[in-house]
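With one protein chain withheld, the remaining protein chains of the complex are depicted in position.
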Amino acid sequence: MATLAQRSPEVEAEEVNYLNVEHGWKSWLLTTDHKRIAVLYIISITLMFFVGGLMAVLFRINLLVPEGLFSAETYNRLFSMHGIIMVFFFLVPSIPATLANFLIPIMVGAKDLAFPRINLLSWYLYIAGALLAIYAVVRGGVDTGWTFYAPFSTTYSNSYVLAAAFGVFTAGFSSILTGLNFIVTVHKMRAPGMTWSRLPLFVWSNYATGLIQVLGTPVLAITLLLLAFERIAHVGIFDPNIGGDPILFQHLFWFYSHPAVYIMILPGMGVISEIVSCFSRKRIFGYNFVAFSSMAIAVLSFVVWGHHMFITGESMYTGLAFSILSFMVAVPSAIKVFNWTATMYKGSVSFDTPMLYAFGFIGLFTIGGLTGLHLATLGTDIATHGTYFVVAHFHYVMVGGMVMAFMGGMHFWWPKITGRMYPEAWSKFAALIVFIGFNLTFFPQFILGYLGMPRRYHAYPPEFQALNVLSSAGASILGIGYVIPMVYFIWSLKNGPRAGKNPWGAAGLEWQIQSPPTTFNFDETPVVTEEAYNYGPLEEIVG
Amino acid sequence: MDAATLGMWTFLITEVLFFGGMFASYAVYRNMYLDAFASTSQYMNVVLGGTNTAVLICSSLTMVLAVRAAQLSNRRHLILFLILTMIFGVAFLVIKGFEYHAKWVEGLVPGLHWSGYTEHPEFAYHAQILFFLYFCMTGMHALHMVVGIGLLTFLLVQAYRRVFNANYFAPVEMIGLYWHFVDIVWIFLFPLLYLIGHRR
Partner (left out) sequence: MLASMRILADLPLFPVAASEQAGSIDALYWFITAISILMTVIIFLGLGIFAWKYHNKRHPHATQIEGSTKLELTWSILPFLIMLIMFGWGADLYYKAQTPPKDAMEIFVTGKQWMWKIQYPDGTREINALHVPVGQPVKLTMASEDVIHSFSIPAFRVRHDVMPGHYNTLWFTATKPGHYHLFCTEYCGDQHAGMIGWVDVLEPREYANWASGGASQGSLAEQGQKLFEQNGCATCHLLDQQGRCPILRGLYNKPVQLADGRTVIADDAYIRESILDPNAKIVAGFQPNVMPNFKGQISEENVIQLIAYIKSLSPSTPASQQGSQQPPVVIAPKAGAAAKPGGAAQH
């Protein structure tokens, strides 16, 4: 397969860059350089990813046999902690805190984010939250599910609910500060000539994500606090014994957690725009529509939360409203998928590893998104809510979507972040393993779900075993697919060939500066005179 | 609007959403248990609550005057008004402390010490929800006041060190914005918690 990577001449003496400009603990732990903070985040979230992933491997092993291999208590803690870690400590920060942290200042032509010290504070808050979560794991875990539903979490659970809740609470503030930083940076720090319509779509996506982070996360914060107070005081507002309503918890929780899933996909969509454009050598088809679709998703994401509650007994009108709005929020996502595909039309397509991940994303996100229609439709949600169908749906969009985008983005910008290239053959192999493993793990779950197998079951009726075994087999393959890049990325730090400024020949401000960049990114403030993705003059304007 | 101001306004919007969760809960339960909620206000000390409202409004005035003083490079007045604002803030917290203590003594703390709802025992059951919200909302508000006083202390130290003048007083402005916001939250809390149903 043809690749775009151009070998740059070996540089004898390494230039000064943000990595080697200073050494020592303090220069890292007290840094305000957004690039170093991004590296700190990369290390932390990778660690959390493997903790959460290990839990998944363990509970999939449990599900190999119908009666389960571990005790129910162990299983329940494993799946709960898996969800909490993966959602709050991996997916929500993933691309924003790593790739966007690194790239947004450069992409807008600035020296750093608007509030560099707040950026560092957000990392420390993340670490504090992660330590609380690890504490909860080590002490035996929490068994409420990542959704913490009352009254089980407030009154009945005997596990470390408070530690986990406070861990998530703290990580939430990390998320708010990241979003706040991005919003102000994009508004106030753009270089001369960098108008909104010249911004890379990656910036648009992360800006929209920042809006959701800033508006949604505080509601999660207060919800977790109320849960904690109720658990501590033994009387509270969700307690049906005093006329409180557990459904209020669900409304408050999902008011954040639904927009949260868009926090967990929008940045990935931004990455895909960058990759597809570069590896088709073309500007993105329908730039305006793709940019505005990010904003539309951010706005609409706040008015669909009730689709998680269709069978709780909410009124018919509530159900109707949330169902129709859920269909509406699907439209902007569909627009993006069509536009990425159309970008390849009459392009010049190459198949470097980032592009392989992009193909994977588009395909798997399409499947995941379409299965969301089964859930948004009131009649079929009755048959699929609470089953493995839902589990398969959200893993298709979050893992088949976001994690693929994260991997693609890491491969795309690895030469920029580290100045090194990874081995192409291994990376393509790993991408293939991930794709195969992923589908083997999660496609059987759609079938299991419609057959009726509930989620969060440590044991199940024997007729479901074959599909569970297929799924667990896939999980082990998927795990291998994630370990391989870990190995070669670390290997490449010392042994990979050095990358030049622009190994992909891509458009964008980040490719005009050295790899790795200097601490202040640009020698002098760039002046922007052309639109994004200017791979050549416009030849066709299809009306 | 400069970056710092946009940043502070964005942060304040997150605070609106944060308190918003509690206001939403209040709205839901008040709609469900109208009479029970109305019966709770006679247990609220309107005198202390009203005094606190006046105290906070005065503190916002002194805060604005502090910002003005910084704008005019008037270090003496800046320090004076910062100290006055802090005094008002502390006064608010002290009065709040008396209120909380009284609630404890009267047995009006749900879950931990709830035995004092004697005037309308038929509503005692649902009134617990209101009192839970009372402590959560005023408690979170008080926490924000404590943080605010800490920030004012920081400003005071900086002002003493002559850091602020007409060309640079952004931190004073930003923290002033925060202080006003905390004040406004109280302006909403006071009628909802203390005054509703308080006809006599």
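Which chain is which? They are A and B, in the order written, and residues in each are numbered from 1.
The rule is short, and it goes like this: contacts are C-beta pairs under 8 Å (C-beta built on N, C-alpha and C of every residue); 3 or more make two chains touch, one makes a residue touch a chain.
Note that this is a predicted model, so its numbers are computed, not measured.
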Response to the item:
From A:116, A:423 or A:452, the answer for touching the chain not displayed is A:452
Worksheet, complete the sentence: Across A:135, A:327, A:429 or A:491, the one contacting the chain not displayed is A:327
Worksheet entry | Options A:347, A:423 or A:497, residue touching the unrepresented chain | A:347
Discussion item. If I consider the whole complex, including the chain that's not displayed, which of A:33, A:230 or A:245 touches that chain?
Written reply: A:245
Response to the item:
Hidden partner sits against chain A at residues 2, 68, 72-73, 76, 143-145, 149, 151-152, 155-157, 240-241, 243, 245-247, 280-283, 285-289, 310-313, 316, 319-320, 323-324, 327-328, 330-331, 334-335, 337-339, 341-342, 344-351, 359, 362-363, 366-367, 370-371, 373-374, 376-383, 385-387, 447, 450-452, 454-461, 463-467, 469, 535-543
Fill in: Contact footprint on chain B, counting only the chain that is left out
33-35, 121-123, 125-126
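The rule is short, and it goes like this: only the chains that are shown with their structure count from here on.
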Worksheet entry | List of chain B residues in touch with chain A within their complex | 2-3, 6-7, 10-11, 13-15, 17-22, 24-25, 28-29, 32-33, 110-112, 114, 125-126, 128-129, 132-133, 136, 140
Item to complete: Within their complex, state which residues of chain A touch chain B.
Response: 114-115, 118, 176, 180-181, 183-184, 187-189, 214-219, 221-223, 225-226, 229-230, 233-237, 242-245, 248, 252, 255
